[in-house]
Each structure stands twice: as structure tokens, then as C-alpha cells.
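Here the complex is missing one protein chain, while the rest keep their positions.
In this document, chain identifiers A and B correspond to the written order of the chains, with residue numbering beginning at 1 in each.
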Amino acid sequence: MLKNVHRRPAISAWLLLLPLIAAVGATAAWPLGRTFVMSFTDATLGNPVTSFVGLRNYFYYEDGQAYGLFADPEWWLAVRNTVVFAAVSVSLETIFGLLLALFLNIEMPGRNIVRAIVLIPWAIPTVASSKAWAWTLNEQFGVINDMLLRLGVISSSVAWTASSSTSLLTVIMVDVWKTTPFMTILLLAGLQSVPRECYEASRIDGVPPLRNFFFVTLPLLVPTLSVAVMFRTIDALGVFDVIYILTSNNPATISMTGYARRMLVDFQDLGGGSAASVTLLVITGTIIIGQLMLRRYRTERGE
Amino acid sequence: MTAMRYKILYWLTATAITAVVLFPIYFMFISSLRSGAEQFQVAYFPSVLRLENYSRLLTDKDFLGALANSIVVSTSVALVTVMVSILAGYAIARISFTGRALVSGCLLAISMFPQVAALPGLFNTIQGLGLYNSVGALIFSHLMLTVPFTVWVFAAFIREIPVDLDESAMMDGAGRLRTLFRIIVPILMPAIATTFVLAFIISWNEFLYALTFSLTPVSRTVPVAISLLSGTTPREVPFGAINAASVIITVPLVIVAFIFQKRLVSGLSAGAIKG
Partner (left out) sequence: MANIELKGLSKSYGHTTVLDALNLSIANGDFVTIVGPSGCGKSTLLRMIAGLDTISSGHLFFDGKIVNDIAPKERGVAMVFQSYALYPHLSVYDNVAFGLKGRMPKPALREKVLDVLERLQLSKLAKRLPKQLSGGQRQRVAIARAISREPGVMLFDEPLSNLDAGLRNQTRLEIARLHRAVGSTTIYVTHDQAEAMTLSDKIVLLNGGRIEQFGSPLDIYRRPANRFVAEFIGSPKINMLQKNEALLLFAATPSASDIGALGDVVLGLRAHELEAVPLDGASLKARVSVVEEYGDRAYIYVETEKFNTLLVMEMTAMEDVKVGDVVGLAPRVPEPLVFDLESGARLEKGQAA
């Protein structure tokens, strides 16, 4: 008799979850599983009949020659590009995001307008903003070159997105422009959850503002900051659209996602593309788990 | 510092931020108003006002098709997402059952993995379902991006409603569904609107899947259509058209960002921080 009461809520819970399970199962879990399985097969886009090839998509030796994903210098280039991209852009976003959040946290009539404006780069399609940046950065007709030439900063037009010495930096800059708002939003929410009394108490104690920031605000913001940095890092490691729109599949900037997609679409290599995807997933997963463990360690120490 | 100087400093900073934010958008807009040879000149101010790019785009069958595809895909994705999120978010926030931690853990994990990780498998699945090169493929794949995240957001919103209300409704004789649709849903209307807009924006802006799963104009969305506008030499790139098309898909979102600013912010942070 007792079981009845206990089971009833469980049944209604699973019924309510049914659409979710169907949606996530079909669009996420199953494809993810397929990707994993296919990374061990010789599947191609045109050929659904596949055979198991073990780790050959990842790495193998034949006649003293290494093959597979891990033997492909272009893959390692993509890894390097992505890691540099993620590290630099997340660092810059964090700094700018924090400054912007602090600024937007100031009580001022009309600040909601500024907040909405700051949201724009995040809200609009990456394709549109990347194309807009591509236009302003254009070697011949872009305003950026024109301005810098007039100011005498550069002596001749720079092919920002095409030259291999500037393209990665350019892509990072555009990404910082686009994703700083997201960081700002999260940090602003974090700032607003810092109890007002904390500030008031330190104001009554006569603590100077800068000290206040480093000893009151920042420590209270650390949990939000670490979550935000993790979110953005994961996102940045999967970057595709900014880079693809600005520089296409240029080896100087191609990302891991771009590499995997190129294998899949241009080379029709489902197995190889899957192997690259799985590798990226493993890298990302490691970062998430590492971060979660760090967080647990901190909570256990009571920080 | 006097209050006046403080105010001036504040608004100077705000103006500088606005300038950086609007920089590319401003030049995109100016360029969209120029056509022919004017496109290939550096311009700082809208010296000419030609609507040719717009009129050509808005009569172009492929572009209109892409616009329609974008609207159909984003609206469908947002609708399905909201429905799924309401039901699942309620279950996760309110009913204690074995496996609840597992479900929310899985959702979190899925909402964090890189998009490309599912790409080969999705490609395979979509081909298997016969959806390749159709708007169906895009709706299908975009749900993977929106649902786990919005369910999470939604559960966070529901947890903010006192449980007393559910229990009170239960005492009043309402079942789970009546409680959900008569009490929770009306209270959560703002959150539902937020979830809808979030899902819509994610789908509207999505590029990787939209590019990969479409082959012909039949299934292209506007971002994909824009990315394909190009020329073999710099002088052939239709900058005016590209920028006009960008303006067309950007403007609705800027308006949405202004209307929903507060709600979007709370939605995004609910998903991220409370998780």
C-alpha cells in the first residue's frame, strides 16, 4: 500500500520527462553515441556499410610511417590554433567582462539602455557580425586600414584576415567583441548577488574602494567567475563560425571543429571526422571534470 | 568628485563602450545603403542612400526562401523547446524521484559538450531519417542545442516559486497537470517568454549545423545564405548585398535584445549560476 504513494510521483515525473528524453535522446545522446562508434570505423558519407577498424582513425603505424589523426600535422595545428584562441580570448573576455560588469553595476538612471546595448554583440547572428567585421577589416575597402593609414599607425594596408601573421589575432579580437557581453551578463549577475550589506559594512569601516574590490567583491565573485570562465572555455574550444566566416578553412586559423567538419564534409570521411570530434570531446570533458573537482576541493576546504 | 563630474565621466565611458559595440554594425549599415561601384569605396558617413540592395534581396526568391526557412526553423525550435522545458523543468524542480540527479546531471553534461562532438553522428542520423537538406534537419539538430540548456533554466525559475503554491493547489484538488498549467505556467509567463526568446536566438544564429545539413536553397537559413554570398575576386564580392542581408537578420534581434534585456540577462544567469 505504501509503495503506491511512493511510486505515483515517480510515474508522473517520468511521464513529464518523456518529451525531454525523446528529444535529447534522439538529437544528442544517440548522435553522440554514433559519433563515438563511427570513430572506430571506416564510415564515409556515401557508404553506410562500414567495418570496424579499431584505432586506425586515431593512429596507426604502417611501413614505418605514422597515419591517422594524431599523425596529421594539420590536426596539431588546429589544436594549437584552438588552444591559443581559447586561452587568449577567454582571458581578454574575462578582463573586459569584469570591467564592464563593474561599470554596469553602477547605479545610474538610464543604465538599462547601456546594458541593452552591451547585449547586442551577443544577440546578433555571428555570421552577420563576422561579415561586418570582415567588411571593416577588408584590405582594400575597410575603414580600419583606412583609419590606421590616415593616423600613420601603418604604412600600407594590412590583410588582417588573410595574412597568417595577423589572422589568428584578428579572429580573437572579433570573438572578444562578440562574447564579452556573455561574460559581462554572468559577472553582473554574480555582482548583484553579493549582499549589499557587505559593501555597506566595509564603507562604514572606511575601506578604500580599490581595497574593497580586491578584498570584498573579488573573493565573493570567484564562484561566478570560475563558472563563467569554464563555460566560455568550453565554448571557445568548440569555436567554428567566427573563424570560418573570417578566414574560411585557412590552416593558420582552422579550429578543431573546423578540422573535424572539413574531414566530414570536404573529405566525406565520417570515421576520421568522428575521431577528431571525439578527441575534442575528451579534451573538453577533461577540462570540465578538472574544474568540477577543483570546485569540490574548494567547497570541502570551505572556501 | 562632484556628482556632475561623476555623471559626465559615466556617460563618456558609456559612449565609448557604445562606440565599440556599434562600430562594425554602423559600417555594415552604411555599406548596405551603397551599391555598384560605391560599395568599393571607404565611407564613414551614409553619403548615399540607395535601397537597391534591400529591394533586390526582398525580391530574390532564394533570399526570401532563406528568410522563411530561418523563421520556420527558429519558431518551431522555440515552440518545441518551450513545451519540452515546461514539462521536464517542472518534473525536475518539483517531483522527487529516483534518477532525478542523474537526469539533471546528464542535461548539464549535454548542454556543455562541444557542438561538433555530435556533428558526425547527427549527420548520420539525419541521413538515416531522410531529413538531410531539409528544414526538418535543422529543427532536429537545433533542439540538441536549446533543450538541455532551457530545461535547466526553467527548472531554476520554477524552484523560485514557493512549493506552498503547488501544495495549496493539491489541497484544492488540482492534479499535477492542472497545477502545472493553471498555477505554475501563468506565474511563469515571463520565464516562458524568456525561454522562447533564448531558444529562438540560439536557433536563428546557429551556423555550424545549418551550414553542414543544407545543400541547396531549399533548406538554407539566412546565416548560411549570407556566408555563401561571395565572389572570386575582391571586386566581385557583393559587399552591399552581404551587409544588407546582415542588417535584415540583425535588426529583429537588436529589437528583441532591447525589449527582453532584463529577462535575457536573468535567463542566462539563471542557467549558468544556479547550475
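Operating definition for what follows: a residue touches a chain if its C-beta (ideal position, glycine included) is under 8 Å from a C-beta of that chain, and two chains touch if they have at least 3 such contacts.
Keep in mind it's a predicted model, so treat the numbers as computed, not measured.
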The one residue from B:187, B:229 or B:251 touching the chain left out of view is B:187
Using the touch definition up top, pick the residue from B:15, B:41, B:55 or B:168 that touches the left-out chain.
-> B:168
Missing-partner contacts on subunit B, residue numbers | 162, 164-165, 167-174, 182-183, 186-187
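Heads up, the rule we're going with is that only the chains that are shown with their structure count from here on.
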Please work out the Cα centroid separation of subunit A and subunit B, and write it as a whole number of Å.
-> 16
Residues of subunit A defined as touching subunit B within the complex | 9-10, 12-14, 16-20, 23-24, 26-36, 38-39, 43, 45, 48, 100, 103, 106, 108, 112, 114-121, 123-129, 131-133, 135-136, 138-143, 146, 177, 182, 185-186, 188-190, 193, 224, 227-228, 231, 234, 237-238, 240-241, 244-245, 256-257, 260-261, 264-265, 270, 273-274, 277-278, 280-281, 284-285, 288
Residues of subunit B touching subunit A in the complex = 7, 10, 13-14, 17-18, 20-25, 27-28, 31, 39-44, 80, 83-84, 87-88, 90-92, 95-98, 100, 103, 106-107, 109-110, 112-125, 127, 140-141, 143-144, 147-148, 151, 176, 201, 204-205, 207-208, 211-212, 222-224, 226-227, 234, 239, 242-243, 245-247, 249-250, 253-254, 256-258, 261-262, 264-266, 268-269, 272-273, 275
